[in-house]
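Mind looking over this structure? Questions follow.
Here the complex is missing a single protein chain, while all its other protein chains stay put.
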Amino acid sequence: MSLPMIAAPPPTLAGALLVLVVVLPLLGFLPFFFLGARIAERLALGLLALGLIGALAIAAEVSGSGAAVAYFIGGWAPPLGVALRADGFSALMLAMTAAALLATGLFAMTGIGAARPRMPPVFWPLVLAAACALNLAFTAEDLFTLFVALELLTFAAVPLVCLDGRPAQYEAALRYLLYALFGSALYLLGVVLIYGLYGTLDILLIAGRVAVEARSPPALMLALALMSVGLMAKAALFPFYLWLPPAHAGAPAAASAMLSAVVIKAPLFLLLRLWLDLAPQTLAFAAGPLIAACGAGAILLCGLFALGQKRLKLMIAYSTAAQIGYLCLVVPLAAGAADGGLALTAGAIHLVSHAFSKAAMFMAAGLIYEALGHDRMDGLRGVGRALPVSLFAFALGGASLMGLPPSGGFTAKVMLLTAAVGQQAWWIVAVVMAGGLLAAGYVLKVIVPALQAPDRPLEITPVSRGREMVALALALGAVALGFLPLEPSPFLAIGRPGAWAEAVQ
Amino acid sequence: MSLFFDAALILLAIVVALKVVTGRDPLTDVIAFIAYGIVLTLVWVRLAAVDVALTEVAVGSGATGLVLLRAAGAAATAKQEARPGRVTKGLAALVSLVVFLLLAAAVLAWPKPQPSLALAVAEHLPATGLGNPITGVLIVFRALDTLLETVVLLLALVGIWALAPDRTGARAWSGTPAPLSGMTPSGAQVLLAQLLLPVGLLVTVYQFWAGANVPAGAFQGGAVLGAMWVLLLLARLAPLPRLEQPGLAVLVLAGPFAFLATGLAGWVWAGGFLDYPEGIEKPVIIVVEAAIVVSIGVTLGLLVLGPAGPQAADRPGADAS
Partner (left out) sequence: MSLAADIFTVLCLLAGLVFFAAGSIGLIRLPDPLSRLHGLTKADNVGLFFVVLGLLPQAGSVLAAVKMLLIWLLLQVAAGTVAQILAEYAQALGRSGGGRR
């Protein structure tokens, strides 16, 4: 029935999978209303496992064919319709998210809501809704569909923050909601401006128009600025980090892991996409240092704040606010440079390794909290003997944050440094070095006392071995990324940036 | 003459907007916010965006206003109330002003003639069997967005229900919400509900039915339906819903899941996801929209009602009908 303006991509299985990884998680709502928490949990784990299989299949297809996978919803081609598209970067994000969410699910399986009957039936549909939102954010080609994805993500993430039902958490959740809505409003204003300029919302079509303009119109700069600030508010990027620590630290461990590991990655991914795929190179080159300056602020200031925390979970949350700064350093290095692929690869590896290591650390902290009944930094002596597996997972995750080899953090930082040195961006080199030292400071502040003998015998509530293993597996995943070659990844180059004609081949 | 009218309208919008942010207490702010929504509605009508105007008055002013009124009522009984200080307010005003000026400059600098998809929509609209281009965009060309927006509403409901206090033994979200008003409804209130109910239902059906061809649609119709329910609840002509009822869940889920099922069925009966079967697009779309109207109405009503109260189950008069 349609008369597409651009030839639709051939109906491939991978294209259909793009749709399915977005919409199938929505089935998780059914048990919330009709069935018990047990069934909700089993269905959710099944759907998360299916999601991982789907994401891996998409990645395999992208890798095998060497081209991006695309799907036109309803057969309507952009600019009239909405396209989903997974290039190499998107496919990597899909796989990372699916793996992290499945691990979160396995970790939460026995632990969530033992004392709170309200928690399990709410937790599972929210995790699945977040999966839907994240997969959409990583694959949608349309600026407004991306707005819908961000809204879905916000409304899935905010209730997760206050699952425990303590008043402080309600406050944290409300603050998160306000920051997120502020971000949504700014992002949407930018989208409207872009539609007024180019008459389309499709990222690739806009990029095509933008690239051939002799001079970028000021309205485009304003739109990009508004959208960037909006995304930064949603990602808790410096200077908008204030909402993150209480929100991420106050949530139950499984929710914290998921929020820190993957939820804030969606706006960051879109920030990269905005500046590397949509903005004209000259603009990206000009704005890059500004964005990187925010990243440097995050790495240094939030790193310092993390160093000063007295609670383990708050420390990890501040560390998240610091670590996402590295993604901003990527923008000036990847935009418009001949060896931009190196910086982008560094950013992608950092995204994935931070997701795995941070999820592992939050899980380990949750287990320590469960075992000790508190997470005060001054009461951690002897935890290493009581919970060796959890502490080991925490230490491995921490090593990746510090950038010790072999770990994804190390690989990412080496590549980032190489790119920065190559472009003689010495201040970025200095920030990366200082950030590593700060991370070493706050991680060792936990590990060193934990390995010492306790002052008096610890009263330990036993924790599930299976859940410790989930944390360890994630941490090992972050370590495994350290064995990737130190060069621009050809996989990440697949399908970007290009015109539709090239994209749908 | 029209310039005079426009200037008056803009002035009114600015004055009412200032009233929203400078009120003495939450209740005054919310009442000003509702009035602001009505002024904005007039602005949209003036801009010939009737669809947006209907949505603004029904959802932006009406439904949102009701939710905020209830929140303001709760805030009035709270012990302390944190209001932003002068510095915060001044800073917010400054940022808003700067963003406004930049936006105005950017919008005035838009290219002319302005690039738009209106022509493309008009060209492809006949293939959908619809006459209203807005509905065509919402239900056909950008169906994925609309499907997921209905899910956002569903998520908002889950998030609000998750705020209910824990209770043992029963389902987490079981029980009834607190009544909308502590006062016994007066005769006038009951009369109003009785008189408006058939009118409101008629408007609901009209909105969704006419939405296929003229400005109107499922979201506006759903908002009117929800308002009718709230009116009945206020007049205590309808019992407060028990949130664990499966029937209620069916009504809430009908819209998003009928839409999703239609989308998935597209692979079977048409070319792919959210592709409608050729020749019977319109009947299929109308069935989906009807389900969306019901779900939006019920969900908006439930959003106004809020989570189950702690001892709502044994509240006297909860089942008086």
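To keep things simple, chains are lettered A and B as they appear, and every chain counts its residues starting from 1.
Methods note: contacts are C-beta pairs under 8 Å (C-beta built on N, C-alpha and C of every residue); 3 or more make two chains touch, one makes a residue touch a chain.
What you see is a predicted model, and the numbers here were worked out from it, not measured in a lab.
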item: Visible chains that the absent chain touches, using the contact criterion stated earlier; value: B
item: Touching residue (missing chain; options B:Thr88, B:Ser186 or B:Gln245); value: B:Ser186
item: Contacting the left-out chain in the complete assembly, out of B:Leu94, B:Leu119 or B:Leu195; value: B:Leu195
item: Contacts of chain B with the absent chain, listed as residue ranges; value: 183, 186, 188-189, 191-192, 195-196, 199
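What we mean here is this: only the chains that are shown with their structure count from here on.
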item: Computed distance of Cα centres, chain B from chain A, in Å; value: 31
item: Chain A-facing residues of chain B, complex; value: 99, 102-103, 105-107, 109-111, 114-117, 120-121, 123-124, 127-128, 140-145, 147-149, 151-152, 154-156, 158-159, 161-168, 171-173, 246, 249, 252-253, 256-257, 260, 263-264, 266-267, 270-276, 278, 281
item: Residue ranges of chain A touching chain B (in the complex, touch as defined); value: 1-3, 5, 11, 16, 19, 23, 26, 29-30, 32-34, 37, 71-76, 79-82, 116-119, 121-122, 125-126, 129, 132, 136, 144-145, 148-149, 151-152, 155-156, 158-159, 162-163, 165, 170, 186, 189, 193, 196-200, 217-219, 222-223, 226
